[in-house]
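Shown here: the complex without one of its protein chains, the others still in place.
After this line comes chain A, so read on.
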Amino acid sequence: MTGLLDDLLGGLALGAVYALVALGFVVIFKASGVLSFAHGSLLLFGGYLIAVLHDDLGFAGALAVAVLATALLAGALDRLLLQRGDPGPGAAHVQTIVTIGVDIVLLTELSRRIGGDLLPLGDPWGDAVTGLGPVTVADSRLAAIVVSAVSIASVFALFRYTRWGLSLRAAGEDVEAAALMGVRLSRVRTLAWCLAGGLAALAAVFLAAFPAPGLERTTGQIALKAFPAAVLGGMASPVGALAGSLLIGLTEALVAGHQSELSLLGEGFADVAPYAVMVLVLLVRPTGLFGTRGAARV
């Protein structure tokens, strides 16, 4: 029983962190129609900055700088590289491919710097645990849940209550109609990239924190799991990304917790589980969990 509760809490923490990354995918997709394959290396960039800065600036200072710097890097990537190209229809596909190139460059450089090391990020939680009734939970996991929840709630508030949020949602529905209302598309989308970059840097903290051993050059591959979370949520739906992330986090934790009973499916099934869930969901609902919102009459 406590095993199950453990798995559920672990899955919740994992899902919360995936949600930070998946929300970034969704925000970028809504604003620019681009699937950002550079997201994993942006996340790694943020984590690397915290790793090298926390001795001098303290954890909080390093985190603040990393979130800001990753946001700026993502925004610059959009403004200076992606938006330079031809803006016509089909541009998003070209830009998606450009992000693959950016990912390779960024990842190569960061891997060279990190090498085979495990970098501590100097987070305040360490390996401390807290007892919650029958279960003990790593503080880092509680922090992941709380920080993600607060961040995600803030992002949803931005969507709902700010001019930027309204602009983003309008442009996500109909780019040309939004342009006709005087929405500055390029500014809206650059801000979306910045937000996604900042969220990725934040996610890096919890991916490198206990029980993970630290930041590795492969930490960015986490984006590969948040991606199916975004897809199964409907790709353009922030609520869907949240639901998809929790679903995938829980699945992964439960599968990992029952690995021995599921040995039929092979040793590394926990890694494949996100994709298996995605395929199952898409078989039943091809548009994703929340992909049909805004049923339009023509």
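Going forward, contacts are C-beta pairs under 8 Å (C-beta built on N, C-alpha and C of every residue); 3 or more make two chains touch, one makes a residue touch a chain; residues count from 1.
Just so we're on the same page, contacts and distances are computed from a predicted model.
Asker: Please identify the absent chain by the protein name in its UniProt record; candidates are "Formate dehydrogenase subunit alpha", "ABC transporter ATP-binding protein", "Acetolactate synthase" or "Lactate utilization protein".
Answerer: "ABC transporter ATP-binding protein"
Asker: Among A:A170, A:A212 or A:A276, which one touches the chain that has been omitted from the display?
Answerer: Per the contact definition at the top, the residue touching the missing chain is A:A170.
Asker: If I consider the whole complex, including the chain that's not displayed, which of A:A178, A:A192, A:V205 or A:V281 touches that chain?
Answerer: Counting the whole complex, the residue in contact with the absent chain is A:A178.
Asker: Under the stated touch rule, tell me which residues of chain A contact the chain that is not displayed.
Answerer: Output for chain A: 86-89, 163, 166-167, 169-170, 173-184, 293-297.
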